[in-house]
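One structure, as structure tokens, below. Some questions next.
Only one protein chain is missing from this complex, and each of the others stays in its spot.
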Amino acid sequence: MFSVTVRDHMLIAHSLRGEVFGPAQRLHGATYVVDATFRRATLDADGIVVDIGRATEVLRAVVGELSYRNLDDEADFAGTNTTTEVLAKVVADRLADALGEAARGLDGLVVTLRESHVAWASYERPL
Amino acid sequence: MFSVTVRDHMLIAHSLRGEVFGPAQRLHGATYVVDATFRRATLDADGIVVDIGRATEVLRAVVGELSYRNLDDEADFAGTNTTTEVLAKVVADRLADALGEAARGLDGLVVTLRESHVAWASYERPL
Amino acid sequence: MFSVTVRDHMLIAHSLRGEVFGPAQRLHGATYVVDATFRRATLDADGIVVDIGRATEVLRAVVGELSYRNLDDEADFAGTNTTTEVLAKVVADRLADALGEAARGLDGLVVTLRESHVAWASYERPL
Amino acid sequence: MFSVTVRDHMLIAHSLRGEVFGPAQRLHGATYVVDATFRRATLDADGIVVDIGRATEVLRAVVGELSYRNLDDEADFAGTNTTTEVLAKVVADRLADALGEAARGLDGLVVTLRESHVAWASYERPL
Amino acid sequence: MFSVTVRDHMLIAHSLRGEVFGPAQRLHGATYVVDATFRRATLDADGIVVDIGRATEVLRAVVGELSYRNLDDEADFAGTNTTTEVLAKVVADRLADALGEAARGLDGLVVTLRESHVAWASYERPL
Partner (left out) sequence: MFSVTVRDHMLIAHSLRGEVFGPAQRLHGATYVVDATFRRATLDADGIVVDIGRATEVLRAVVGELSYRNLDDEADFAGTNTTTEVLAKVVADRLADALGEAARGLDGLVVTLRESHVAWASYERPL
């Protein structure tokens, strides 16, 4: 199995609902350093997993739609707790949709959101 | 599949038994930067893999019991070669025991011990 | 010259005022990984720059007062553009105040705020 | 499942063939920071996955044969597009061959080539 | 003193002249992860060291002119040993020239080129 990973980042504000979140129930924010990993059993005719230029553009577009925003005010997240885990899935699902033709032949996708030097979350899905 | 990782560290002394270890047969020590990854197929009602505050506390307690010690003198490790691999399993098994209710719904656990910028070891187990 | 650095982090929301900030004029947020470096020409009687336990506690207290907050709503920052540079100075000045006796013998302090894997800012001051 | 990883690096020149590579069709180069991960279900009698000294030597030998070379001029790569993905497989396969007796008991091998702070590729195979 | 750093990278081929370089006398290549640090005694009216958007664009332009090239074939480097140290100075000097108005008020510039996880070089100059 092969994989290729590209990294970008986004800066968002949000608050979390639920006693388990303690002070993170207040409006605060985070930088998420986002790693998108594309998996593929065999390489294509060019010897690659994915056109890394295209994957980078798509990742930039997906994080660009989320960055510099207060997620509490976004209609897409009404009623959703925007935890790091949930956002990892959002980025992965939007990437899968946006890849279009570039996803051909890919077997899966992993998105990791690093929120600090001591905590991160991932979501893995098939393609 | 979702996962969440938290990081802590411990500083220990020990020696290793066996010719394969060369100079590491002498009493020496290491910093282990410890990454504990919790895996779960679906998120809980709060939209998380695990209460990260509770996971962090439990990890701190587990590495706290090992840190600032000479493992050669610890009764728990009598007759055990405390290699990085073995210690990764010790931390993972102790974490699994200590999580108690916080482990409900979790599918697995990976513990990685980074001993330098050029070497690390992991142990992965179900929960 | 000797120095010792300890690392912590904080998660905040804020917005920036000025056309130069582009989309960062909207309410968003950031994780700042905070490195506090203490400088000293000669070591003390214990062979250290600073009591690292005390320095770590003081840093934790300083970042704890800022973390999980919307800086736009904090009276301390009324009329202040809370850029990364400005926040580095705020953390450094608060650290200097909070160190009290622990600052005895120190020559200077550098605070670095890393806001992503590709951008960070520092402020350096004497003590 | 246990694993152990060791890190080394290599510096090579090459060019890539295919429109998808854009400016990377020109002769250029890269540093690959190479992580070799050895996987094993149970530890050996010494409590390890692999003799890490031997693994490190073998990895050094494998990357040493590639480093400080223009891969476009190497007979081994005639007709091969030396993408990061392809080179990850080359390193993994050569490691598997070179381990010899040291591979006994190992279940698999993952090789990751990091080409920058924002892009890397992996290849995973059984042993 | 304040500073702001932005990071980018470039991939180049080259060879070095002189026995001291050993195997690096052969044509090979490197990824340079490039950190550009801008220093300033006092912040401007917006509370910043430099317009980070403009600094990022200028850095991208400077590394873009060098990346995906064989420096041995570039007229700009005829007769020049393109060591990491020399290239750090080239990037710094070109940045200083390209900043134009954005350099107003800046006191200095440091450029660091990281060529692997175990080696890097810097050049520092006034502005």
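By letter and in written order, the chains are A, B, C, D and E; residue numbering begins at 1 in each of them.
The rule we apply is simple: a residue touches a chain if its C-beta (ideal position, glycine included) is under 8 Å from a C-beta of that chain, and two chains touch if they have at least 3 such contacts.
Just so we're clear, the structure is a prediction, and the values are computed from it rather than from any experiment.
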item: Residue touching the undisplayed chain, where the options are B:Met1, B:Ala24, B:Ala98 or B:Leu127; value: B:Ala24
item: Touching residues (missing chain, whole complex) on subunit C; value: 1-8, 43, 46-49, 51-53
item: Chain not shown, touching residues in subunit E; value: 18, 20-22, 80-86, 88-89, 117-124
item: Residue ranges of subunit B at the interface with the undisplayed chain; value: 7, 9, 11-14, 23-24, 26-33, 67-70, 73, 115-118
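Convention: only the chains that are shown with their structure count from here on.
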item: Subunit D reached from subunit A - shortest hop count over touching chains; value: 1
item: Interchain centroid distance [CA atoms averaged], subunit B/subunit C, Å; value: 31
item: Residue numbers of subunit D (touch at least two other chains); value: 7, 117-118
